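A protein chain is absent from this complex, but the other protein chains hold their places.
This part shows subunit A:
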Amino acid sequence: MANIQDFSGYNPTWCPGCGDWGIGIAIKQALIQLGLDPSSVGAVFGIGCSGNMNDFLNAYAIHSLHGRAIPNAIGFKIANHKMPVIVIAGDGDTYGEGGNHLMHACRGNHDITVIVHDNGVYGLTTGQSAPTAQKGFKSKSTPTGIIETPINPLALTITSGATFVAQSFAGDAIHTISMIKAGIEHKGFSVVNILQPCVTFNKVNTYQYYLQRVYKLDENYQKNDFKIAVQKSLEINDEKFPLGIIYQNKKATYSDQLPQLKDSTLVDKKRFTDIDQISKLFI
C-alpha cells in the first residue's frame, strides 16, 4: 500500500495558513485510503495556486492550461476508462475560464472527479475577484466592489447533470477526505467544491467567516432527491454553506454507453485492420 511519502513530490510553496495545505493532505489521504498509488491514478491540474499542486503530488499528471483541465481529463478517461482521473483546480479555472467545459462535462456524466478550491479570489495573480466572490467584494480588479452576483457551483452542476455534487470546508480535513473519497468512488461526474480561505488576498471569507456559516447535512438528508438538492444548493446564495453530499444519483457514465469500450479500454484495444469494411462504402 502506498503512503503519504509515495504521493509527495516537492514541498508546497503555498502561503502559511492557506487552505490548500489541508486540501493537499486530504487528497493524498483519500487516494491512499482508496488503495491507489501514484502509478494508478490520473490527475489533471488547472493553473493557479491549487494547480501548483502538480509539483507536490505524484501521479500520472497533466499540468494543463488555465480553464482546460476538464477536457484534458475527459480525453484521458475515454482513452483509459479503468484509471481513476481527478481534476484539481480553482474556482477561476473551473467556474470562470472553463465554465463552458464544466457545464458540458456534467451533461456527459464523464466518470471523473473535479476537486475545486473555492476561495473567491485569484491568488496566483495576486488578488482579483473570482466568479464565486460575493457581490460587492472589493479586489484589485473590482476596487469599488464586484457588480456581478456569484456563481452557485452547487446549483449549476446539479442542474447541468452532474451525478455527484458535494461541498466541504478546507478547515475540516477529515470531512474533506471523506468527500473526495466518495467523489472518486462515485461512478459518474463528481464535483467536490471545497470552501477555502485565502489568507493573503481574501480578508472577507476567512476561517472565522466559514466556521460561522458552515453546517453538516444531517443523516436523514435525501441526497438522491433532485428537487431537494437544488433547494439545498440555493442556501449558499444567502451565505449558508451546507457540507456533505448535496446530490448523488446513479446514471450510466459516458464510457458505459460506448459499445467500443465493452471489452477493453481504448488504449489496450487491438488495432482495426479490415480497411475493406470502409473502402466498400465508397465504391
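By our rule, a residue touches a chain if its C-beta (ideal position, glycine included) is under 8 Å from a C-beta of that chain, and two chains touch if they have at least 3 such contacts; residues count from 1.
Keep in mind that, in the parts below, contacts and distances are computed from a predicted model.
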(message) Can you work out the missing subunit's protein name as recorded in UniProt? Choose among "ABC transporter ATP-binding protein", "Polyamine aminopropyltransferase", "Phosphoribosylformylglycinamidine synthase subunit PurQ" or "2-oxoacid:acceptor oxidoreductase subunit alpha".
(response) "2-oxoacid:acceptor oxidoreductase subunit alpha"
(request) Among A:Ile27, A:Cys49 or A:Ile74, single out the residue that touches the unshown chain. (result) A:Ile74
(message) I need the residue numbers on subunit A that touch the omitted chain, in ascending order.
(response) 9-10, 38-40, 42, 44, 47, 52, 54-55, 58-65, 67-68, 70-80, 83, 100-101, 103-104, 258-261, 266-267, 269-273, 275, 277-279, 282-283
